[in-house]
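Here the complex is missing a single protein chain, while all its other protein chains stay put.
Our next item is subunit A:
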Amino acid sequence: MNAPPKAITGVSTFVDDRIGAGNFLKRNLRKIFPDHWSFLLGEIALYSFVILLLTGTFLTFWFKPGMAETTYTGSYAPLYGVKMSEAYASALNISFDVRGGLLMRQIHHWAALLFVAGMTVHMLRVFFTGAYRKPRELNWIIGILLLSLALLEGLTGYSLPDDLLSGAGLRITEGVMLAIPIVGTYLQFFLFGGEYPGHDVISRFYSIHILLIPGILLALVSAHMILMWVQKHTQMPGKGRTEKNVVGAPFYPAFMIKAGAFFLFTFGVIALLGTFAQINPIWLFGPYTPADISAGSQPDWYMGFLEGALRLMPAWEINFLGHTVTFSVLIPALVPLGIVMTGLALYPFLEQWVTGDRREHHVADRPRNNPHRTAIGISGITFYGILWLLGANDEISANFHISLYTTTWFGRIAIFVGPAIAYWITYRMCIGLQRKDAEVLSHGVESGVIKRMPNGQYIEVHTPPAEDIAEHIRGKKEIPVLESAEDGEGIPPKGARSALGRLRAKMSEAYGTDHVPLTDGHHEEGHEGEHAGVGAGDRKELH
């Protein structure tokens, strides 16, 4: 092909004459995107969001967000003639009387689960590889906002069908709102338009769910993408990769097609789930009434940690001057969410404060190379995971025949002990992995060949590691440590004189000290023959 087809030149000339798109394309058509499997995780969330918008729009064509009572006369025979809200009746109608309606409902629900899951693992990837560091702190904060909004979007979404299960979630939401000191009762009356459940909450949640939050999400997702585009993606360490370049495939044509294929894979897998894995069978739950509940009520997975927190909190309520503060609701509803979200949002800045590192970072860390960060992350996952697990303690109790109260007590203790143990184990594992890396570089890898020495001794021959692996390992970066040593006259530097300064210096030293510095294997490159750093202490002797 020597010239682009007329159809394309015509249109592009028209556009370029008017908005100068050529300049943008010149800079961006061959924009380089680095490659790593973990970079796909965020894309899962992005594509799920697109699917949510598409299927959600479809659902709005039939869904009626009303709480007025109506008598069901649709196709689902077991509920024929039952009185229910318009919302529930229309959700049944979508499921049984609209072709493809059930499929779209199930795809929408599965996509929502995958949306939050994709965001969560993407966030963990960014955290563990330090990809949130300067200059990407703002995008990190946008990400945290996106995750928080997604939780709210999920909550408002699964409350809409007004079945018995969704009502249980609403009731808990109401109870939590009431527990907020001073304004809680008012907030509850304003949200529900009076006493619970009232007649307004579904239509209010509906406009929040289909307009307000998706609008903000769309804006933030766009900002997230634009910042990623402008700042260029981080890359994993490897051959020829530096802080000053980006190595990979060009946007046009390779990355474009790859991304398109991945969107279709995501959509395909969600469609597969929506077809074969039943989710939220609202017709089995029946219409909502505050008088009933089914045992084993579970929220969607991303609300599980809040549910678990509520379950394992012991009773604690205080009264003073005619007012009530009910900590047994307030603490589990606010503290875990607060710790996780605030901790995540502040981490880049706390890390900068501790390390004093103000440089730009474009090469991602391997998690092992920053053991304290990785340990903190795993500790957080453990904290979240225990709460999450306890959100299903009734199922655990029923399926594994453990006393219900034992599971609660396990959770009450594990929530404190678990993260500490996880921290220690992770830290040790990181150090161990670093040692392994250092060994690979300095002594090479086992070749599987046993050699007999002239003196009769048997040794295993080591060979240098493959170049790409070695380069990957050598990508380890030193973590800066604040200067805290006293000068010649016994005076510590300015920043380290106050109590806070001393603490900071101490933390910096613990955080940044490299316990396993790499002794690069380069010095051995001159050797010939079957060498492999077989030093006296490193012989693997056969007995």
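What to note about this one:
Basically, a residue touches a chain if its C-beta (ideal position, glycine included) is under 8 Å from a C-beta of that chain, and two chains touch if they have at least 3 such contacts; residues count from 1.
Simple rule for what comes next: contacts and distances are computed from a predicted model.
As stated in its UniProt record, the chain not included in the shown complex is "Cytochrome bc1 complex Rieske iron-sulfur subunit", which appears among "ABC transporter permease", "Cytochrome bc1 complex Rieske iron-sulfur subunit", "Ring-1,2-phenylacetyl-CoA epoxidase subunit PaaA" or "Xanthine dehydrogenase family protein molybdopterin-binding subunit". Among A:Lys6, A:Lys26 or A:Lys244, only A:Lys244 touches the chain left out of the display.
The omitted chain makes contact with just one of the residues A:Pro4, A:Gly22, A:Gly215 or A:Gly260: A:Gly260.
When the missing chain is restored to the complex, the residue among A:Ala271, A:Ala414, A:Val481 or A:Ala496 that touches it is A:Ala271. Of the listed residues A:Thr60, A:Ser294, A:Thr342 or A:Gln457, the one in contact with the hidden chain in the full complex is A:Ser294.
Among A:Thr70, A:Gln231, A:Gln352 or A:Ser442, only A:Gln231 touches the chain left out of the display.
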